[in-house]
Every structure is written in C-alpha cells, then in structure tokens.
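Below you will find the structure I want to go over with you.
A single protein chain has been removed from this complex, and every other one stays in its place.
Up next, chain A:
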Amino acid sequence: MTRRTTLGAVAGVLALGALAAARSRSGAVPDRWHVVTIHRDPADVDVTAAGRPRPLAELGEAVELRVSVAPGDRGTELAARVRPDSGLSGSDARDLDEHVRRALRDTRCLLETGEVLRPDDLGTSRATLTNFPLRLALRKAKTGGRL
C-alpha cells in the first residue's frame, strides 16, 4: 500500500511539474501584456523612469509599462511586456518575459505592503528523485504561472 501510495504521489508530482513547465512555455509569448491589479490609487503607482519601483526599474528599457484605473474599488492595473521592437528573441525574450512576471508580483507586494515578502528557507528540504519535478516547478516560483 505504501509503495503504491508513493508511486501515486510521484505520478501526481510529475503531472504537476509537467503542467507547470508546459504552462510556463506556453505563457512565454514575448509581446503579451502581463497585468496585475494593485490595491493602490493610480497616483501611487509611479512608472516614470525616475520613480518606478525597484523591481520594475531592474527590467530595463526593453520592457514597456502601462498603468490604468481598475474598475470599482480595485485600484490600479499595472501592465508590462517585452517591447516588440526590443530586438530580443528566442530565449532572451522568454527570459525577460519571465522576469516581467516576477517584477509585477514583487511590485504589487512592495506597493501594497511596503516590502517584498521573502520565502522561508530553513535549508532542511532535501532533493530526492520523487520531488525533482516539484523542484523544477519551484525554480519558476514567481516567474512562471498564468500571470
């Protein structure tokens, strides 16, 4: 029973890892706008070159930004994408595209809470064969996903 359960868990993790990886690949469309809604007034979301939050500033000039008012009481929509005329392509464009996701998530956290939440790392989680797909998925903890 234990062995079967373990195998089942492995299958589940494999499926999860494969799905995450597939999502990540399929999401890497260089000219797609990635958008987060920030629960702050548009005046608080400064994307000028001089005033943009650090996670956005670190993206450099190859990324364009767009800010708009979110409907209702939702705050501000912040969108970002790799500029179609950036000259980047292939893995360079995909890498930057992934950094865009991270930057948007971190910017939202920074503007809403005043800091970017850091993950715990007690250093006790161990790499095993069965958690390999999970570790693969976690490499894209913030850079992957549907954002």
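Simple rule for what comes next: a residue touches a chain if its C-beta (ideal position, glycine included) is under 8 Å from a C-beta of that chain, and two chains touch if they have at least 3 such contacts; residues count from 1.
In the analysis below, contacts and distances are computed from a predicted model.
Going by its UniProt record, the hidden chain of the complex is named "Alcohol dehydrogenase" among "Allophanate hydrolase subunit 1", "NADH:ubiquinone oxidoreductase 30kDa subunit domain-containing protein", "Alcohol dehydrogenase" or "ABC transporter substrate-binding protein". The missing chain, though absent from the display, is touched by one residue of A:L56, A:L78, A:L96 or A:A137; that residue is A:A137. Although one chain is not drawn, the whole complex shows that of A:D41, A:E58 or A:E112 it is A:E112 that touches it. Residues of chain A that touch the chain left out of view are 2, 4-6, 8-13, 16, 19-20, 23-24, 36-37, 39, 73-75, 105, 108-109, 112-115, 117-120, 122-128, 130-131, 134-135, 137-138, 140-147.
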